[in-house]
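After the C-alpha cells below, expect a handful of questions from me.
Just one protein chain is left out here, and the rest sit where they should.
Up next, chain A:
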Amino acid sequence: MIKSELVQKLADENPNLFHRDIERIVSIVFQEISDGLARGDRVELRGFGAFSVKHRPSRVGRNPRSGEAVHIEEKWAPFFKAGKELRDRLNGAGRFSQADSQPQPGPGE
C-alpha cells in the first residue's frame, strides 16, 4: 500500500470531506512525526510503536575494496520499534503466551 492508496481509502469512507483535505490529514500526521524526530523528540504511539533517533558517532571505516581507511561522519538515524499490540496482531494474539498448552490459530493456518 502506498500513501495515495491510504488517502483514497479514507476518502471513500468520508464522502463529506474533500479528497485534498484527507490528503492533508494524512500528510500532517506523518509530517508531525518527522518534525518531532528532527527536533530530537521521541514519538510514542501506544499499541502501534515508537519512533526514536539514534546517534551514530563518527568512526574510521574502511573502503572494503581498497582497504583504505576513511573517516565516516557522525549521523542520526531514525528507528522504529513495533508496539506489543502490533507485534501480537502480526503473530496472532496469544500465540506465544499459550503456545505450549493450547496452540492458537496463527496466520496461514
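The rule is simple: a residue touches a chain if its C-beta (ideal position, glycine included) is under 8 Å from a C-beta of that chain, and two chains touch if they have at least 3 such contacts; residues count from 1.
As a convention for this text, contacts and distances are computed from a predicted model.
From the set "3-isopropylmalate dehydratase large subunit", "Integration host factor subunit alpha", "Flagellar basal body rod protein FlgB" or "Sugar ABC transporter permease", the protein name that UniProt assigns to the chain left out of the figure is "Integration host factor subunit alpha". Annotation for chain A: contacts to the undisplayed chain at residues 1-3, 6, 9-10, 13, 17, 21, 24-26, 28-34, 36-49, 51, 53, 55, 75-80, 82, 86-87, 89-91, 96, 99, 107.
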